[in-house]
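My structure is below; once you've seen it, I'll send some questions.
Only one protein chain is missing from this complex, and each of the others stays in its spot.
Order of writing sets the labels: A and B. Residues in every chain begin at 1.
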Amino acid sequence: MSKSHINMTVNGKTVDVLAEPRQLLIHVLREELGITGPHIGCETSHCGACTVDMDGKSVKSCTVFAAQANGADVTTIEGLGNPDGLHVLQEMFKEHHGLQCGYCTPGMITRAYRLLQENPDPTEEEVRFGMAGNLCRCTGYQNIVKAIMAAASEINAAKEAAQ
Amino acid sequence: MIPAPFAYHRPDTVQSAVKLLSDHGDDARVIAGGHSLIPLMKVRMTDIAHLIDLRDISDLKGITVSGRSVTLGAMTTQHELIEDKALAKAVPIIREAALQIADPQVRYVGTVGGNVANGDPGNDMPGLMQCLDATYELAGPGGTREVQARDFYESAYFTARDDEEILTTVRFETPDGGYAYEKQKRKIGDYATAAAAVTLSMSGGKCASASIAMTNLSDTPIYCEGSVEALVGSDCGEDAVSAAVAAMQGAIDPQEDNRGPVEFKRHVAGIMLRRAIERAVSRA
Partner (left out) sequence: MNEMTPPKEERAAALKGLGTARKRVEDARFTQGKGNYVDDIKLPGMLFGDFVRSPYAHARIKSIKADKAMELPGVVAVLTAEDLAPLKLHWMPTLAGDVQMVLADGKVLFQGQEVAFVVAEDRYAASDAVELVEVEYEELPVVVDPFKAQEDDAPVLREDLDGKSEGAHGPRRHHNHIFTWEQGDKDATEAVISSADVVAEEMVYYHRTHPCPLETCGCVASMDKVNGKLTVHGTFQAPHAVRTVASLISGIAEHNIRIISPDIGGGFGNKVGVYPGYICAIVASIVTGVPVKWVEDRMENLMSTAFARDYWMNGKIAATKDGTITGLWCHTTADHGAFDACADPTKFPAGFMNICTGSYDIPTAYLAVDGIYTNKAPGGVAYRCSFRVTEAAYFIERMIEVLALKLGMDSAELRAKNFIKKEQFPYQSALGWEYDSGDYHTAWDKALRAVDYEGLRKEQAQRLEDFKAGKTRKLIGIGLTHFTEIVGAGPVKNCDILGLGMFDSCEIRIHPTGSAIARLGTISQGQGHATTFAQILASEIGIPADDITLEEGDTDTAPYGLGTYGSRSTPVAGAATAMAGRKIRAKAQMIAAYLLEVHDDDVEWDIDRFAVKGAPERFKTMKEIAFASYNQAIPGIEPGLEAVSYYDPPNMTYPFGAYVCVMEIDVDTGETGIRQFYALDDCGTRINPMIIEGQVHGGLTEALAIAMGQEIAYDELGNVKTGTMMDFFLPTSWETPHYTTDHTVTPSPHHPIGAKGVGESPNVGGVPAFSNAVHDAFRTFGLTQTHMPHDHWRIWKAANDLGLHG
């Protein structure tokens, strides 16, 4: 099947990729664009390791065709922070031991980012429910939840300080 | 898990989507959120040469609550159903059920149209729409027609929709009284082991109207007319509820799977219905 141009904004940059329609967004990101933060875990949209932010929504990029993503604005873990300025979620995951093998972490943080955009001051129950599309095999979630709650507090404190 | 090749189409009107479906016949399928279809394509359990993506058709989007009538565009996502305040006020059972579907990521893309149209007995919305006595609007080469949700489902993945038709709109009236969606599942992201959708109204201590449908307990959702008859006119007390449960258990036909054997599912169906009725009564 022939390839066609897929235009996307990925982490703020415009990209133009030649891809077959059937190519999965996760493969386009990882193999065509070298963005290897999002990972492949289950391939059936259960584990969330491939989570990216697409047009303001958390999506599982193993279950999106490249063609569907044409025109989309995509943010991956690579777009959330950088070595000179980590996103507060990245900081809090480090601070609270919210990761072990690191495989789920990019998807987890990317999902948490959107969760906090929509609900800046979540309860623990809301975090657990809002993160239920991301599996972690290492941490038992307790420290992930702690990290996200801490990130929310940090962000809110910073907002208050700014006002 | 790599899908076979296909040609991709992204029409921006219902008419052009229908035309594509007519042109390609059996080789074409429409895709909405894709979270049922894409995994099937990835394990190559379905063969699709032309994939018609409905995402750009603006006519298929939107939630309208006007008086008692509610209209949902087929491409409305579960997330949008959950977030829509007017809808949550008018028909709170929608939000209650949608929150029990899949997980956050899937709810951002999963649509009401996809959920009701593909005929998967595990989906929650078909039973809910039977409970709400919804009407589906289908657009085909010959124009549009309407089918009641209660008449739509024939067997697993077989529905009243013709191959060349697209389900465009879901419509229903806001129900009176109380409601509940009770679902037992193994974990977040799972289909129901058993689920019950109930709306009912009470008047002077008696059940004035009721509607009941069950999910994932047959190869189609089951609208439980016998259960409704058992409740209406009763005080929704123990005898009436037991009769409603018995009628429901006579109507379902669960199959054994990893969620459990038939007798377990029957039992749990009864528990879900009982709890749903009790909660609906408490809200009525």
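We take it that contacts are C-beta pairs under 8 Å (C-beta built on N, C-alpha and C of every residue); 3 or more make two chains touch, one makes a residue touch a chain.
For clarity, every value in this text was computed on a predicted model and none was experimentally measured.
Visitor: Taking the full complex into account, find the residue in A:25, A:72, A:116 or A:136 that is in contact with the omitted chain.
Guide: From the options A:25, A:72, A:116 or A:136, the contact with the absent chain belongs to A:136.
Visitor: Looking at A:7, A:36 or A:153, which makes contact with the chain not pictured?
Guide: Selected residue, touching the omitted chain: A:36.
Visitor: Of the residues in chain A, which ones touch the absent chain?
Guide: So the residues of chain A touching the unseen chain are 20, 22-23, 27, 30-31, 34-44, 46-47, 49, 76-78, 81-83, 86, 90, 93-95, 97, 99-106, 109, 127-129, 131-145.
Visitor: Touching the hidden chain in the full complex, which residues of chain B are there? Just list them.
Guide: Touch with the absent chain occurs at residues 1-2, 4-5, 43-44, 103, 184, 186-190, 193, 258-261, 263-264, 267-268, 271.
Definition applied: only the chains that are shown with their structure count from here on.
Visitor: So, what's the distance in Å between the C-alpha centres of chain B and chain A?
Guide: Inter-chain centre distance comes to 29 Å.
Visitor: For the complex, give me every residue of chain A touching chain B.
Guide: Answer in residue numbers: 1, 20-22, 24, 43-46, 48, 51, 57-60, 63-65, 67-68, 70, 111, 115, 129-133.
Visitor: Across the complex, what residues on chain B touch chain A?
Guide: Residue positions touching the partner: 1-8, 10, 31, 34-35, 38-39, 41-42, 51, 53, 55, 79, 102-106, 108-109, 188-189.
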